[in-house]
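Removed from the display is one protein chain of the complex; every other protein chain stays in position.
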Amino acid sequence: MHALIQAIILGILTGGVYALMASGQTLIFGIMKVVNLAQGAFVVLGAYLTYTLFVQFGMDPFASVLITTPLMFLVGVGLQWALIRPLHSDDVAQLSLLVTFALALGVEGILSFAYSTTLTNIQPKYANFSWTVVGYQVNLVRFCAFALSLVVLAVLYLVLKRTKFGRAVRATVQNPMSAQLLGVNAQRVSALGFGLGAATAASAGSVFGMLNAFNPGSHYDLISRLLTVVVLGGLGSIGGSVVAALVMGVASSVVSAMASPIWSDFTFFIVLLLVLLLRPRGLFGARTRGAL
Amino acid sequence: AAASGTSSAANSAPLKIGISLSLTGDFSSSGKAAQRGYQLWAEVANKSGGILGRKVQLDIVDDASSPDQVVTNYTNLITQTKVDIVFGPFSSLLTVPASRVASRYGYSFIEPAGGGPSVFDQKLNNLFFVQPAESTRGGDVFANYILSLPAGQRPKTAAYAKLDDPFSAPIADNIQKRFEAAGIKTVYDQTYPSETADMTPIVAGIAAAKPDVVIGGTQEGDAFAQIKAMIQLKFNPKWLYEANGSNSPGDFPAAVSLANTAGVFGSIDWYADSTISGSAKFISDYIAKFGGDANQIDPTSAEAYSAGMLLQEVAAKTGKVDNATIIKTLHAGTWPTLVGNLSWDATGKPKGEYLLVQWINGKLQTVYPAKTAQASPIAPKPNWAG
Amino acid sequence: MKALLARVGVVRAVAFFGVLVIVPLVTGQIGWLTNALIFTIMYAALASSWNLVGGYAGYPSLGHAAFFGLGAYSMAIVFNGSVYGGYLPFVMLPLVAIGAALISLPIGWVAMRTRADVFAIVTITVLFIAQTLAFNFNTVTGGAQGKSVAPAPFDVSTYNWPFYYAMLTLLAIAMGISLYFRRSKIGLSLATVRADEEKAHGVGVRVTAVKLIAFAVSCGIVAMVGGVWAYYVGFVYPQFAVDPLITIGMVLMTFLGGRGTLWGPVLGAFILVPAQEFFAFTFGASQLYLFAYAAVFLVIMLFLPRGILPSISDRLRKKRAAANGILRDASDAASAVSAQPAAHQTGVTR
Amino acid sequence: MAANTDAEILLTLTDVTAGYGAGLILKGVDLSVNRGESVCLIGPNGAGKSTVLKTISGLLRPKSGTVVFAGTDISAMTSRQRLGRGIVHVPQDRSLFPGMTVWENVMMGGFILSDPNLVRRRMEEVADAFPIVAKRRSSAAGSLSGGEQKQVELARSLMLDPALILLDEPSIGLDPKSRTSVFASIAGLAKTGRSVLLVEQNARSGLAVAHRAAVLEAGVVALTGSGESLLNDPEVARLYLGAGASAHAPRS
Partner (left out) sequence: MSDVLLSVDHFTKRFGGVTAVNDCSFSVESGSITALIGPNGSGKTTLFNMITGYLKADSGSITFNGETITRPRPADLYRKGLSRTFQQARIFPELTVIENLVVAAGYSWKGLFGKRVSLDDEVRAQKMLHEFRLESLAQLPSGELSYGQRKLLEFAAVLMSEPSLVLLDEPTAGVNPVMIDTMERHIRERNAAGVTFLIVEHDMQLVMRLCNPVVVLDQGSPIAFGAPATIQTDPLVLEAYLGS
């Protein structure tokens, strides 16, 4: 019983971190219809930026989010402008797959050039600190990461739902031609949206870097998880991806603690498969009228 | 294009050695360590006049940790670049397909980093693994040590967390077999897949089982993750052995902080304080070429360097460096290298034993077998620093 | 006009396959060349088969590597001890194909109830499940220790030939089927599925049947390719045989060359595989290889954003249309008549 | 050619050619709209009517010729710039954002307005004029029926109080009651000094409210005249208004 509860606590905290990583992915994939295979690479890039700030300037990894976020935002805007924008055709969704994959490779290439491919890790003094709460261990970094992810997700949600910019982003994706007719600068909106997605990777990156050892190739593992979280949650539903991330975190953690780690991802995939077969739109995907 | 490095010392063309390494992809950090070892050896060898008067010229290509590319690379090296000799890549997974290509073309295959059972199961006679024993026997020395303890001091219960890859889990399996035979009860036994980044659920499971000794059948990254999870979950076993990771004098303290290293066991064939002759010179040459300090040298570099040493020794003994001679010569006798004196059975499996090391006072020290020990092992393990 | 087009196609195909058939005979013992071509042709065959589902039917499967692995493992399991003279594994390939196709049917039937993005994720899940099974069914698959295929007893000088011609045959089969799909109502039905599956149901297209035909055929060929690959490389490890990168390779090559076209996937493979091997072999040591590879990719995508073949043919079509000043007013009967000969002319100059 | 020569010309298209890709759809279109005037464009399917509207609103750039609006050549301007000058285009295809609520959709109509109070005020006005907006304000726009969507589109287009409104078949999908009210409000728009360029296949109703009309045929303007004169021209009726309709006209 103790082990089970501990596993659930761990799962929820880990799920929070995945939610943070997936939020940008949800934004870009679900809302902008760009399958961003580079989101994992962005997270790793964010981790390296944090790492550099930490090692070179002794900056606290959580504090450095204030620097890395705007930086990654600019990176995102620049990349969208240079690489995604020219794909002005009907199936951006599919073509972006290629471009962002190349982007991921490119980021990996540059990172392995700039840093080594050895596994690194961001180790602030408190990295392994944990509280004992009625006999259960709650790790500080995970807890902060969880809190941070809730904050970032809430901000993201409000930006999308309540601001003019958010409406412009959604409008551009749902009907680019009419958005243009209403005076939305689709190019700028998409660039900013992509930038926003990349910016969330910055905060995710610093957390990821404290929790896991990483190298430039770490993005491969990340991306498949992020995609599954986003799809399980229901494309574009930020709330859905939070729930999906938590489901994934808890399922993996409980199965690996109680049964076997070998079957933990397996179980998760089976759950994913079942959910999608019963609800092809994911947990929270809305059913639309479509062309009927 | 079969074995082309013909005998004559009169031949003054450079001796071309082809190597495919994982400079990118999953195995790249070790791949690059191997690269440094090879490069250092070539430089040292060339300073002393090369091999039989021929300059050593390395042709190192990247296989991106992919089996297709490794096949392509060795085929290219042998049939297109027409190298005289090939050395092995990093990891057994790539060594198997690579050694088949080499064997097909009659090349000897001295390889520093492919010691999994599948490598030797091929029963290739051109293959020589440059480490003291098969990788899967890396933990035997820890079992020897534990079982050498008086019965009352031995652990009663053990937990095993094993990474599912050909050279990690089997190390723990071999220890487990011996422990169970000696009556040490298994209270936790799990294998986890290689993409498991988060070790906390597993460690939570171990902590719940309260074992005396924890055996990690690990690679580097997951070993660090296991230990970090133990610190976070405040679980401290009496003995802790990690098959890989804890034996890295540089990366390990960097990953878990030096204070947390105390008392962790590992096994190794070469490390900075190794007493084997030639080691000191290797270290000083290495630092002169690549900088850094002795503790940052990956044993893989020493193993790769040793592969070169073997070639030099064969040349010195026979006056020839053709592949047939290498194969025939290495199969007979015992050969001194940085990782000890090596000899092989017919399948290329080495017949030696690893060293048991432990972190004591912030340093990695040999603690077993007694004849080479620098210090005596400490048990139980001191508590985590946090 | 159609006949002429067909003739150009035949000439192109004969030239392509003719050259590839001759290469080993002419270049003789140059192992590296046949080796490089084996992997290139392998990916061309994989991409062409993937295109049957991902391109024609618009179902972007990311799970095809599972069938590649299935083929590879069947070889390794059956021919673990001996390859009985060396040619038996090739002879057994059709059985592998049939087995894989049968297994793919229920999977496809279930997975193809979802669409597009979700389908992609469902199939990649299938891939991970397959990989987990390969890792954990130790008794059959050897688990993480992998499983070997006994070495082939071929002569060193022509060692690569049987593998080479086997791969080439598989490519020819994949392209042949691809061509057949395009020319038959199967292709037409698949195109309606891709465009609007719901509506396709409503006009009586046998949606499930054509989807499953495409999926099973595609998986069958991929499994055969996997079989030859396992035999050639000699060893099957779960992470290499059931590798997401193999899937990604097929997808990228198809997209690069042009989805839903006959030659696109082949073109994509013939650009990317050599580029990758070349960059890895040349720049690998300097870490720049990934970067160079990504750059090639991006340049192509930025200049030919719909994939090479569709972008080019689109441009040609538009240019020609402009040159001939085609009138397309349905309303104006006179201009409609005059448009007819103009269209004929374009056909002839093609 | 203009009905009242002393009126101020708001929009002029001179010899405009345009097309998608390489081919030409419009082959030299001349057209003008005066301030406070409503002009109806009719013609067969595929004649290029929607294309004309697209070149005016900036969805399509003319290949040659000029589009002059209120004395300025706007041919090279972006849609947004043209919108800023008061040209609003309601396209023929469904143009709502299906995943956004009706209310958000209408709000998007005032996207370029920077004063939130103004936006709020206009929204209330619009909701008064089109009951569907208030009634279904928080439904996803995509869930509405075809006719309901059309009404919301029209409502949205009034958010900017445009100088020139381009309506591409506003009556598509509308029931007779709504149709009557839409044509009434088109007439109302012109009365309040705004100009309307209307494309209609429902030609009789379109011509009835239009001051002036033009027939587009195969990418050129084949005929112009007052709405009434075209409506009564038997040749026009035969070619463009349909025999069936006229034969049974007395019944309606």
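Should a chain be cited, it is by its letter among A, B, C and D, assigned in written order, with residues numbered from 1 in that chain.
The definition used in the following text is that contacts are C-beta pairs under 8 Å (C-beta built on N, C-alpha and C of every residue); 3 or more make two chains touch, one makes a residue touch a chain.
Everything numeric here is computed off the predicted structure, so don't read it as measured data.
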Contacts of the unshown chain among the visible ones are A, C, D
Contact with the hidden chain, among D:Asp15, D:Asp93 or D:Asp115, goes to D:Asp93
The listed residue (C:Ile186, C:Val233 or C:Ile300) that touches the chain absent from the view is C:Ile186
Absent-chain interface residues of subunit C come out as 182-189, 191-192, 194-196, 198-207, 209-210, 327-331, 333, 335-336, 339-340, 343
Where subunit A meets the left-out chain, the residues are 291-292
Interface residues of subunit D toward the undisplayed chain are 20, 43-46, 50, 92-94, 132, 139, 143-148, 151, 169, 172-180, 201-203, 239-245, 248-249, 251-252
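Going forward, only the chains that are shown with their structure count from here on.
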Whole-angstrom distance, CA centroid of subunit C to CA centroid of subunit D, is 49
Note: subunit C sits from subunit A at a C-alpha centroid distance in Å of 31
Touching at least 2 other chains, the residues of subunit D are none
Multi-chain contacts in subunit B, i.e. residues touching at least two other chains, fall at 23-24, 164, 193
Listing every touching pair of chains gives A-B, A-C, A-D, B-C, C-D
The answer for subunit A against subunit C in the complex is residues 29, 35, 83, 86-89, 93-95, 97-99, 101-103, 105-106, 108-110, 112-113, 220, 224, 227-228, 231, 235, 262-263, 265-266, 269-270, 272-273, 276-277, 280-282, 290-291
In their shared complex, subunit A is touched by residues of subunit D numbered 57, 59, 79-80, 83-84, 88-89, 91, 95-100, 104, 107-109, 111-112, 140, 142-143, 156
In the complex, subunit C touches subunit A at residues 60, 110, 113-115, 117-118, 121-122, 124-126, 128-129, 132, 135-136, 196, 198-199, 244, 248, 251-252, 255-256, 259, 287-295, 297-298, 301-302, 305-306
